[in-house]
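Dropping the structure in here first, questions after.
All protein chains but one are shown at their positions in the complex.
Moving on to chain A:
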Amino acid sequence: MYVIICMHCFCPQNYPLYIRSVPSQSELKFHYTVHTSLDVVEEKISTVGKAMAEQRELYLGLLYPTEDYKVYGYVTNSKVKFVIVVDSSNTSLRDNEIRSMFRKLHNSFTDVMCNPFYNPGDPIQSKAFDSMVSAMMVQSS
């Protein structure tokens, strides 16, 4: 069973660095949802002033829930955005688990970034990153 249905990674200029999703009929719909949710990400990171303390965490939490799935977001300090879509029916998935998934993603991304053969801004083609995401997607909980 898949935990994560769809996982995207965007560069600071909002074009995709990495796209991965469970092959299905509605793949396109997920991509569409993820791109729409970027607006919410943008909104969350641009709020200045009030409620600063909680806004300063890298993990953004639930971006928006729909009937069948939930969209979560994470933004690194370098403004690289990670968006994950999970199935709503999977109620065993807690906020903390999502958070640690993002942390893992971020750690892997840092390794990619520190690879001297990788050009910042290029699509991610690292096998290590690939296999980490694959492992995360099917992790049975």
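FYI, contacts are C-beta pairs under 8 Å (C-beta built on N, C-alpha and C of every residue); 3 or more make two chains touch, one makes a residue touch a chain; residues count from 1.
Here is the rule we go by: contacts and distances are computed from a predicted model.
UniProt records the chain missing from this view under the protein name "Trafficking protein particle complex subunit 6B", selected from "DOG1 domain-containing protein", "Aldehyde dehydrogenase family 3 member F1", "Ubiquitin-fold modifier-conjugating enzyme 1" or "Trafficking protein particle complex subunit 6B".
Residue in contact with the omitted chain (choice from A:26, A:76, A:90 or A:126): A:76. From the options A:19, A:40 or A:58, the residue with contact to the unseen chain in the full assembly is A:58.
In the full complex, chain A touches the omitted chain through residues 12, 45, 48, 52, 55-58, 75-79, 106-107, 109-110, 113-114, 116, 120.
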